[in-house]
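In this view, the complex is presented without one of its protein chains, the others remaining in place.
Then we have subunit A:
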């Protein structure tokens, strides 16, 4: 039984251990010494947040900084980075062709308050994290009492487990929150009986239908391209549509896949035949709001069979309509046929949300 648990933990462990190598440059306006300081090289946890790296970064640059009060923010090629988005998600979203190390710039002055909400360091990030967790709890359980009623010490321990990347400590505390998991269709398909056992007290039961907390980041492009590198940079958050909307899972015998999940959130990028699907009947609002330019007459996304996780997808379209070019979760590009439950049970961030980065091509 212990082996079964270990296997389940494997994917989660990979996620928690995932990291992005960063090469952090001090913005030239704040360099007061010659020669300018070399960039700081830091391995940033995927599930972490950029402001939490400041204690590592600041000492590196402190001797060159101009005098005054620090208001720290990060930027990638001119785009201020939203500090409450996990580092891994920022990387997956903004680096279509993954850059290693990822070259970002740190500023200690001139906080762009018209674009970024203020950040007072670790406390702001913690507050944002707990709020997201409350939201996730509300989505899953219908209320956020369990998070609100956490003891101070539990809350602190949970937060520290995230800061330190300590999965075991995280699971220990978060299990008290009773955030129900959904039935893992992949595991039950693969293995024979008895997924339930005395050892699996962490998982508090299986939900046949339910809402899954999802944050979708949709980057729209209108140009054709051969390589990700050819694409023009994301230079503004206006180009990214943020959809914070739970996915409803309805078990109707067949497996609910990533494809089904994406269809429910972005129906305009899937073929017309899906509109008669009973699942989409719930998205009645979307239908009422259909905009002609986004109407898709027909398109299919054909899976690329390559092993390389970063090959971009071939999409064959019947008309030159909108298509999904890329879906990335925790740096992985899963096949659309994957059971959605597997993604939920393994690729969640500590805030209990599934963060999905999508690149779509829309007609001009």
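Please note the rule applied: a residue touches a chain if its C-beta (ideal position, glycine included) is under 8 Å from a C-beta of that chain, and two chains touch if they have at least 3 such contacts; residues count from 1.
Methods note: contacts and distances are computed from a predicted model.
Trainee: One chain of this complex is missing from the view, so tell me which of "Ubiquitin-like-conjugating enzyme ATG10", "C2 domain-containing protein 5 isoform X47", "ER membrane protein complex subunit 10" or "Electron transfer flavoprotein-ubiquinone oxidoreductase" is its UniProt name.
Mentor: "Ubiquitin-like-conjugating enzyme ATG10"
Trainee: Have a look at A:21, A:38, A:66 or A:113 and name the one touching the chain we're not showing.
Mentor: Checking each option in A:21, A:38, A:66 or A:113, the one touching the absent chain turns out to be A:113.
Trainee: Sort through A:25, A:134 or A:325 and give me the one touching the missing partner chain.
Mentor: From the options A:25, A:134 or A:325, the contact with the absent chain belongs to A:134.
Trainee: In the full complex, which of A:28, A:224 or A:238 touches the chain missing from this view?
Mentor: A:238
Trainee: Against the chain that's been left off, what residues of subunit A make contact? List them.
Mentor: 82, 113-118, 131, 134-135, 138-139, 142, 144, 213, 237-238, 241-246, 284-286, 288-291, 293-294
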